[in-house]
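A single protein chain has been removed from this complex, and every other one stays in its place.
The chains carry the letters A and B, assigned in the order they are written, with residues numbered from 1 in each.
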Amino acid sequence: MGTRSKTETGNFFEDFTVGQAFAHATPRTLTEADAALNVGLYGSRFAINSSDEFARRLGLPRAPLDDLMVFHVVSGKTVNDISLNAVANLGYAEFRWGVPVYPGDTLSVRSTVLGLRENSNRESGVVWVRSIGTNQKGETVLDYGRWVMAHKRDRAAAVGAPVVPKTAAAVSPAELFVPAGLALAGYDDGAAGSAHRWEDYEPGERIDHVSAMTLEDSDHMFSTRLYQNTARVHFNAHTAKSTRFGRRLAYGGHVISLARALSFNGLANGFRVAAINGGSHVAPTFGGDTIYAWSEVLEKAALPGRTDVGALRVRTVATKDCPCGDWPGKTPDGRYHPAVVLDLDYWLLMPRR
Amino acid sequence: MGTRSKTETGNFFEDFTVGQAFAHATPRTLTEADAALNVGLYGSRFAINSSDEFARRLGLPRAPLDDLMVFHVVSGKTVNDISLNAVANLGYAEFRWGVPVYPGDTLSVRSTVLGLRENSNRESGVVWVRSIGTNQKGETVLDYGRWVMAHKRDRAAAVGAPVVPKTAAAVSPAELFVPAGLALAGYDDGAAGSAHRWEDYEPGERIDHVSAMTLEDSDHMFSTRLYQNTARVHFNAHTAKSTRFGRRLAYGGHVISLARALSFNGLANGFRVAAINGGSHVAPTFGGDTIYAWSEVLEKAALPGRTDVGALRVRTVATKDCPCGDWPGKTPDGRYHPAVVLDLDYWLLMPRR
Partner (left out) sequence: MGTRSKTETGNFFEDFTVGQAFAHATPRTLTEADAALNVGLYGSRFAINSSDEFARRLGLPRAPLDDLMVFHVVSGKTVNDISLNAVANLGYAEFRWGVPVYPGDTLSVRSTVLGLRENSNRESGVVWVRSIGTNQKGETVLDYGRWVMAHKRDRAAAVGAPVVPKTAAAVSPAELFVPAGLALAGYDDGAAGSAHRWEDYEPGERIDHVSAMTLEDSDHMFSTRLYQNTARVHFNAHTAKSTRFGRRLAYGGHVISLARALSFNGLANGFRVAAINGGSHVAPTFGGDTIYAWSEVLEKAALPGRTDVGALRVRTVATKDCPCGDWPGKTPDGRYHPAVVLDLDYWLLMPRR
């Protein structure tokens, strides 16, 4: 009586054990509505996600849902068990998309704890998890590792010996998943919005995406709720007043999706985000910030057995309130330009000639 | 010429007669989009409304639309005829949901005036109506009574003798509608997000839902428009400047849905709102307010002929800018804690062991 016993308060560092498995709550059936909301929230213009006809010409049954939206939904489900008491999201690795997700598919997510290491201050520790999102047929739609810094509930709580998993520095091109049936002979550059194909990009090339998008509190809260992500820092303006920022923080994934939508201007034919090699939410963003982005081509790779599609490794940097014509990124001393909010290294699939 | 003759200005107290019937305008086909928007607007995480697969395991054809969204759509249709000139929404009674609503169902609403009583100041009066929402097959999806205080157009207008209908203090558990085909043997606590079933709750038990959600003007206006609710106080910041609040008021139903979404943390297995016994919008809410909620178990009831599902009578109190660990509610003198905005008494269906 009068207790909070039925209220979940999330796991703290000392609650995790290596090998621990979670089947996260609230499976979600994605629909055409999620596709439309992805357009409305971010302004995405990639034809494969916008037009059933375009997708069918590529051998797919219909327009798949945006790859990043799949990530947001999968990631959102892990929050309540993994990162409700997280201080920070530290990194991603071995992050690969699997089969495309279509309207009507129901996603479920499970996670396994891969590693744990208490910080020297004994106030917190790093938790490594691998999360796998699957559809209703059990097929993997996304598989990724991430590590977060989690608070301890009790500084004195005993914890096990550190276990630090090895993660690959990047996803190998040979490991990128190409959707079954995909065939790009009928790829329509005009409908896609760009004549630039895989052959036209070179490592070292930089692209200023020029346009920008101002973020509103209403928008980032809506998208974060849509992903059933319960991280409190995004939703509570009342308690945020007494934090060091004084405001709600936008969900970092919202900025990733905005940067992806902005990157259309220069990377319109990068029709699928196939993997993330690493990424950092360099600084928080807030309602009222205007997001800009630029990209750099890091690497090109052919794909085994494919002549119609290649992989482009891209780094996209997003800033706030700072146009990107001067490529704001890391300064010579290794620190970031103060306007940078995101630095993401990922693989795109792109049609070849 | 130059007249307003084609413009509806709504009914005033003296326009109503006991027994008067309304078939409200604009039937609405609900779709998967409404389901997604319910998630995006409120952050709802109840598995039955989120996953077609989860719903099918319970014997339903697919995920039904959120019960409160059905209420909002039904209620919204009545505004133009019943409450466009209302001063206040005074109460609800005999408020029961019927058959579940699925994407593709089209809802229509009709209302009957049950009672009328002029106030002693002759400026206004109370109007009792019963409203019934039906689907395209004529099945009842929601049936409820409410009473509102409506302005008179003309203080001097003659009105009939008072007719005050009797309403039950609460919906009896035996009257709660259990959807046909519902069978909870396959209910998955893990997917639903809680191991607490009907047996685990006791009358008197209190649950602090802990999390909170800040309300934005853009959000409550969007949801209120989505329900085709035309109540002007929610939409016009220009004329609101000269009201006593100086601002637009959020639709009270928006707060009910936020409180329901927050209540997931502690009541995740309360998979269906089956009835409302009574409720009060204790104070208005505005863009910028942060909504918190707590609940108290009032009563438990078995359902006739069912061993897999029981009913839990719950009171949920929502506040603004006030965490609920101290159970803000009615103070000993019978008045409400100044932070309280909603006090709702309702029946949930919950799986039994």
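One rule holds in what follows: contacts are C-beta pairs under 8 Å (C-beta built on N, C-alpha and C of every residue); 3 or more make two chains touch, one makes a residue touch a chain.
Keep in mind the model is a prediction, meaning the values are calculated, not measured.
Note that of A:9, A:214, A:243 or A:331, the residue touching the chain absent from this view is A:214.
In the complete complex, the hidden chain is touched by one of A:52, A:175 or A:308, namely A:52. Across the entire complex, the residue among A:6, A:146, A:196 or A:248 in touch with the chain not shown is A:196. Listed by residue number, the positions of subunit B touching the unshown chain are 1-4, 6-9, 23, 25-29, 31-34, 36-37, 80, 103-104, 106, 108, 136, 216-218, 221-226, 228, 230, 232, 235-239, 248.
On the side of subunit A, the interface with the absent chain consists of residues 31-33, 35-37, 39-43, 45-47, 50-54, 63, 190-194, 196, 200-202, 204-214, 216, 218-219, 265-268, 288, 290, 321, 325, 327, using the contact rule stated above.
One rule holds in what follows: only the chains that are shown with their structure count from here on.
We define each chain's centre as the mean of its Cα atoms; on that basis subunit A and subunit B are separated by 36 Å.
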